[in-house]
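Only a single protein chain was left out; the remaining protein chains are all shown in position.
== chain A ==
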Amino acid sequence: MTQTEWDRDAVTEVIEQKKSMPGALLPILHGIQDRIGFIPEDAVPQIAKALNLSRAEVHGVISFYHYFRTTPPGKRTIHLCRAESCQAMNSEALEAHIKARLGIDYHETTADGAFSLEPVYCLGNCACSPSMMIGHEVHGRVTPQSFDAIINELREFAA
């Protein structure tokens, strides 16, 4: 397995900052993912040591939660809602369009590293289904056309 480079100082900083909180593990994992985009496998021993947990316990927690990832994401992650209200508004057709347009399936990243695609079960935007979230921004009543427009704009912005 090839190892991805990541910022060890950032991880140490997050751990030092949060390790004395009650129930510190989730805040630490969030902190690390916020800073470097994912939770590197080889940061697990350091986290375990700081919290006096076994590595298996830390790994168990990381793998339990859908949101935590152990590989670097693309520049932007698209979270597409797959839940009932969005289904009632044709999210399946939108999903097919998005996968074809980006050329990837869920949990994958485009070849240029621009976008990752993740499924999500409800964004609380059900009154404006179908919904997706990119970064922290929710998009409502998404159509294949509006999706393309949003993506094109983000690509231009990034270029």
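Here is the rule we go by: a contact is a pair of C-beta atoms (placed from the backbone, for glycine too) under 8 Å apart; a residue touches a chain by one contact, two chains touch by 3 or more; residues count from 1.
Note that contacts and distances are computed from a predicted model.
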Name check vs UniProt for the chain missing from the figure, options "Fatty acid desaturase", "Sarcosine oxidase delta subunit heterotetrameric", "Electron transfer flavoprotein small subunit" or "NADH-quinone oxidoreductase subunit F", returns "NADH-quinone oxidoreductase subunit F"
Identify the residue among A:7, A:42, A:84 or A:148 that touches the chain left out of the display.
A:84
Contacting the left-out chain: of A:10, A:114, A:138 or A:154, that is A:138
Filtering A:10, A:24 or A:154 for touch with the omitted chain leaves A:24
May I ask you to list the residues on chain A that touch the chain which is not drawn?
22-27, 29-30, 51, 57, 60-61, 64-68, 79, 83-89, 120-129, 131, 133, 136-141
